[in-house]
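Notes to accompany the following structure.
Here the complex is missing a single protein chain, while all its other protein chains stay put.
Let's look at chain A:
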Amino acid sequence: MSNPNYGKTDIGPPHYWDMLPDIIKNNYGKWLFHEKVKPGVLKHVGESGDELFTVRIASPRLIHIDTIRYFADMADKYSGGHLRFTSRHSVEFLLSESANVDPLIAELDAAGWPAGGTGKALKNLIHTQGWIHCHSAATDASGPVKAVMDDLFDLFQKDDLPAKLKIAMACCLNMCGAVHCSDIAFVGVHRRIPQVNDYGVANGCEIPNVIASCPTGAIRPNPKAKSVTINEEKCMYCGNCYSVCPALPIADPEGDGVAIFIGGKVSNTRSGPAFSKLVIPYIPNETPRWDTLVKEIRKIVELWLSDAKKHERIGEWIERIGWEKFFEKANLPFNSKLIDDFTFSVPTFRSTSQFKFTK
């Protein structure tokens, strides 16, 4: 380095071509089909007849460099030094030798890195920073994710569920990641309005930005204090004002928790993309295992497994049977919190006399 004060800028990422194994370079854009070999293993066949084997493993996303080095060692030993990460943070080893598949899986499994998550399986769980690194989290991310995945782990190692099962979590309503479009999603929520620190607002926040940050118009200027006031009737605790102003803290250990949304998807297959919908408005944060959250998610998953037809994602299954039947079958209480009262609410009401009676 000639000048220690500056680095080379605007060079962009390393070139992907340098990262690819020869079998991929040779068959790039010329793949013919793929098949499931067994849970955690895919086979892609090229026009050339070449066969590429992919071994996919679970990952908690938060990993130490020793683990990355271990993956690099495994890649050197079994896949010519090549691996990739998936859009759901799984790790994939790319093998041109089928004889290496089972030894690789056995060695990874013995070290605590189980294969799975391919085909119609429970996928790796998309999640966020939580208490490990974020200031606005209403719950932890890694902890409840670990608890949910431990509980449903069998489904990660199957590939014969009715359809794929994608679970996601976000630690606040910013909803980083994919919770708004997942089969099952849990998201950190607050239930009390922010505290207003007038001195901090006056000295550390841009008040027009704070006012504009509120989806429900609950924030008004308070010129006397050079601060703001929050209308308790209008605030639904989204926390966005805290995102733009540190003097409006909203975290509340007793009041915070998680909500469960279900039935979303992003793929265009069959019914097309859909948002996840609220089914449980609040579950307390129960460290370290979030027992109630885990139990409620398992209940929904088991109902889907027993009731859905082949190829039905959770949202498609519920659209078929109707939400009223879902609540009945799941034995979940319905209350007015589940009825939309934000901007686009009316089209979500039932403007037809078509519905099923429930017990």
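Keep in mind that, in the parts below, a contact is a pair of C-beta atoms (placed from the backbone, for glycine too) under 8 Å apart; a residue touches a chain by one contact, two chains touch by 3 or more; residues count from 1.
Simple rule for what comes next: contacts and distances are computed from a predicted model.
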* Structure fact -> Among "Carbon-monoxide dehydrogenase large subunit", "Dissimilatory sulfite reductase alpha subunit", "Cytochrome d ubiquinol oxidase subunit II" or "Phenylacetate-CoA oxygenase subunit PaaC", UniProt's protein name for the complex chain that is not shown is "Dissimilatory sulfite reductase alpha subunit"
* Of the listed residues A:Ser87, A:Ser306, A:Asn335 or A:Ser351, which contacts the missing chain in the full complex? -> A:Ser87
* Asked: Which of A:Arg270, A:Lys295 or A:Lys337 sits in contact with the chain that's absent?
  -> A:Arg270
* To do: Determine which one of A:Cys181, A:Ile262 or A:Ile280 touches the chain that has been left out.
  => A:Cys181
* To do: Provide the residue numbers of chain A that touch the chain removed from this figure.
  => 1, 4-16, 18-20, 24, 28-29, 31-35, 44, 52, 54, 58-69, 71-73, 75-76, 81-87, 89, 91, 94, 112-114, 126, 128, 131-137, 140, 142-143, 146-147, 149-150, 153, 156, 173-178, 180-181, 209, 212-215, 238, 240, 242-244, 246, 249, 251-254, 256, 266-273, 275, 285, 287-289, 310-311, 342-344
